[in-house]
Structure formats: structure tokens, C-alpha cells
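Of the protein chains in this complex, all but one are displayed in their positions.
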Amino acid sequence: MIKKFFDWLKQPLGLIAVGIVFLALFSAATYGIYTTQQTPEQPIDFPHNKHISFGIQCLYCHPGASKGPAAGIPSQAKCWACHNQIVKTRDSALLAPLKDAVMSGESIEWVPVAIVPDFVQFNHRAHVAAGKNCEDCHGDLTKMTIYENPQVFNMGWCLNCHIETAGDDQEKLIKLSDCGTCHY
Amino acid sequence: MIRPEEIKMSTEETGKWGMVIDQDICTGCQACVAACAMENNITFVGEEDAGYGRSMHWIRIERFWEGEYPEVKMTPQQPMLCQQCGHATCEPVCPAFATVHSQAEQLNLQVYNRCVGTRYCANNCPYQVRAFNWRDYQRPEPLPNQFNPDVTVRRMGVMEKCTFCIQRIHKAQDKAKSEGREVMDGEFTTACAQACPANAIVFGRVDNPESLVSQLSHKGHGVKHLEELGTLPNVTYFKGG
Partner (left out) sequence: MSEQFSRRDFLKLAGLGAATTAILTGCGPASRYVKREPYQQMPEYNSVGQSTYYATTCRECAAGCGLVVRTYQGRAIKTEGNASHPLNLGKTCARGQATLQGLYNPDRVTDPNKTGSAMEWDAAIQVVADALKKYKPDEIAFLMGMAPDHLFDLVTDMANATGMNAPIRFGALGMFEARATLSKAAETLFGQAGLPFFDVGGAQVVLSFGANFLETWLSPIPYTRGFTGLREAKTKLRGKFVQFEARMSATGGKADEWVPLRPGTEALVALAIGQIAAEIRGGAMPKAFSSVDLLDVASKSGVKLEALEHLGELVATTNGVLAIPGGPALGQSNGLAVAEAVLALNAFAENIGKPGGVYLSALAPNQTEANRPASAKEMQEFVEKMASGAFKVLFVHGVNPVFELPKSIDFKSAMGSVEQVISFATFPDETSAEADYIFPDHHGLESWGYQRVATGTAQPVLSGAQPVVSPFYNTRATADVLIAAAQLAGGKFAEALPYKDEVEFLQTKVSSLMSESDGSFTAPDAFTFMAYFQQYGGWWKNTDARLSSGTSGILNANISAEEAQFAGEGEFFFVPFVSPTLAEAGANKPWLQELPDPTTTVMWNTWVEINPETAHELGLHNDDMVKVISEVGEVQAYVYLYPAIRPDTIAMPFGQGHTAYGRYAENRGANPANLLGGHFNEAGDLAFAGMRVKIEKISSAVSGVGLSRMESRMGVYGEALGEEH
């Protein structure tokens, strides 16, 4: 039975069938991966570019980046402190979810996009201290509304930069390419 | 494969971080075991799996009996944890390079995302200090609220072991660097040493002759376990008694 099936597979028709199945699976897989890299939907279409155009610094809303591991998502009290004072935004339909959340005391559920898996211990502070700017990893947010990752945050990408940064400094290279620097 | 004549009996320290444990004053109270579990998100496995020796203690307190009643004696309690060997037997047997030596911190690392669960390392560890996640052990809500965000939560099929609280090492180094100085001796310590009510555990830089841990380990009566295997352990024991 199975021998017959294999014989059939080796016929031209069979080979075409194998090819079709392979292509179908391959494209399904590609699509699967593609969807994971899509930026998820956020409760509010937050326009980063607008905020930056008003001259607001990244660290104003994400102050954790200069102090510790997490940059942090601002509390809605912080959002509302400004927006409440701007007549145009106070009653804007776009900001209704924020207003509702503030009034009801419910949390807004943001979906973090620039994330690394649990087994990676990333520290913003060290990178800021090393002279990295936010846009070096997060891209040019003056051109973004909802945040999208400019590249895949994978280990190769991290390590490239680490090795580049270390340059000829052997001691630095050891530290920056050590497994234990990020994984524990 | 190292030949016997190549075995270095460490008269001087080769590592960076080290520990001195005084068995004479260890009371076996288990505070270090609990502190380690709380700090490092170690899971509990329940009675049945614990009975099969699958409990996940990164540090355990061994006690043995000598003699028989009435001349019976409990040998000094022996806290056993990863010795952070300079020449570790777990490292060369890992086919996935998940257990590797850290060049920067001179520690034996366990890289969870590389680990494929062959358990060769645990079989090859003479100290039997590695613990394997045989299941995805349940920690019902809201217990996960106490997770330490600085430490990975391990899942099924992954080997784990004592890290010398590497998250604390990094934190202290990060803090020192941000203040433009070196990490001071005693500025931070591991969870087990911090909890120990008897002060039986001392942790610090063994490559700094000024540090407390170096001075203690050079006192002379320290013992390194299974040193004859050439593992170059970084934990010194005072047997006492």
C-alpha cells in the first residue's frame, strides 16, 4: 500500500502534487510568521509622531529607560494630566477610551510591542548609559503613529551591535558577548 | 580529557566570585533554601515528585549520620550548591552549549533557551546540584505575583541550577557603574548568604585579596569538595568540629 503510494509520488503527477503540498505548507508557514511580526492593535491609536512634534522627550513618558530595566508605559493619570487641559483633546472622540478609563478607574490594556522573551534580561539603563539613543533600536518615531518595531529583536541583531560596540576592546567584547550578560 | 598530572589543586583562587561556608555554625535551618527559592522563582514540585528526588532545590543542606545509637552523631550540616567550578564537568558534555562558562563573570551558566533537556550535565555533575524541570509545575494564581522580574521563569524540559544570584551581581555592577565606581565588598550578597541567621555563608570576590571571602578562604582549614577531580570549585567549606 505505502509502496504504491511512493511509486505514485515518483510519477510526474505525484511530483507536482508534492510540490503543491509543499508550497501550500510553506506559504502557510510564511503567513504564520508574518502575522506574528504584525503590529498588534492597540486600544488607542496612539500617534507617537504628533507627541514628538510638540517637543515631548521620550523620557518624559518613559522615564524608566534611564533608571532601570523597564522603560515603562505611562499611567493614564499622566496622559490625562496634559490632555485634560487641552480643550481640543478633552472631548475628542479619539480619546474617549482614555477619558472613560480615567473616569471609571479602569486600566487601559496596552499591548507592548518592543519586547523580548522572558529568558532575556534586557536593561534599558545600561544601553542609555552606553550612549545609545532611543531611535537606534526603536526607529524614527517622528514617522510613526502606533509604534512598530523597525526590525526583529532577535539575538543576532543584539549581538551584532554588541560586537560592533566592543570593537578592539577584548575585555568589553568578553562582557558584551557573554551568555550570562543577558540570559539568567 | 585531562590527565591526572594536569589536575590543578587550587592553591590560589582561579575564579572571580566565590563563597565560604562554615559548616560548624550552619544549623541546617533551611533559611537559605527558602530564600533561594523565593529569589530565583524556583518551583515547588509537590510530594510525589519530591519523593522521586525531583525537587528543584538549588541549594540543599546535607546531613549524614555517623555511628549508631547511642554513639550516633550528626555530621556538620553541609549546604551543597553549584560550586561554580573553574573546570566544570557539566560544561563539555552539553551538546547544545546550554551550559557554558561565563568568561566575564567566571561562572557556570545555564542558558535556558538553549537547553534541550538531555540532562547529560546533571549526570556528569559530581556534586549533584542540578535540577531538571520534569513538568510544567503548576503555581496557581495568585502565587505568580511574587515572581522576581529579574529571573527567568523556567518551563518543562529545562535544566537549572544555582547562578550565584547573577541577577544581583549584574544589578550591583550596573549600580556601581552608574556611580562611576567598582563594586564594593559586601555591597550585595546572594539570597542565601543574606538570609543565613548564623552568618555561615560569605560571598564575594575571590580574586580580590582584600575581600572577606578571600581572607576566609585563605585561613588554611578550608576544604574544597571533590577537588581531586580537577573541577576547581569556587566554594570553600570549613568542616569545623
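Order of writing sets the labels: A and B. Residues in every chain begin at 1.
Note that in this section a residue touches a chain if its C-beta (ideal position, glycine included) is under 8 Å from a C-beta of that chain, and two chains touch if they have at least 3 such contacts.
Quantities reported herein were computed from a predicted structural model and do not represent experimental measurements.
Note that of B:M19, B:V33, B:C90 or B:V206, the residue touching the chain absent from this view is B:V33.
In the full complex, chain B touches the omitted chain through residues 22, 24-25, 27-31, 33-35, 37-39, 44-48, 50-51, 53, 55, 57, 60-65, 68-70, 72-74, 77-78, 126, 128, 140-149, 191, 194-200, 225-226, 240-241. Against the chain not shown here, chain A presents residues 2-3, 6-7, 10, 22, 25-26, 28-29, 32-33, 35-36, 40, 62-64, 67-78, 101-102, 105-113, 115, 117, 124.
Criterion: only the chains that are shown with their structure count from here on.
Residues 100, 102-105, 107, 109, 111-113, 149-153, 163, 166-167, 170, 174, 177-178 of chain B are the ones that touch chain A when the two sit in their complex. Chain contact summary for the complex, chain A toward chain B: residues 69, 117-121, 123, 125-126, 129, 174-175, 178-181, 183-184.
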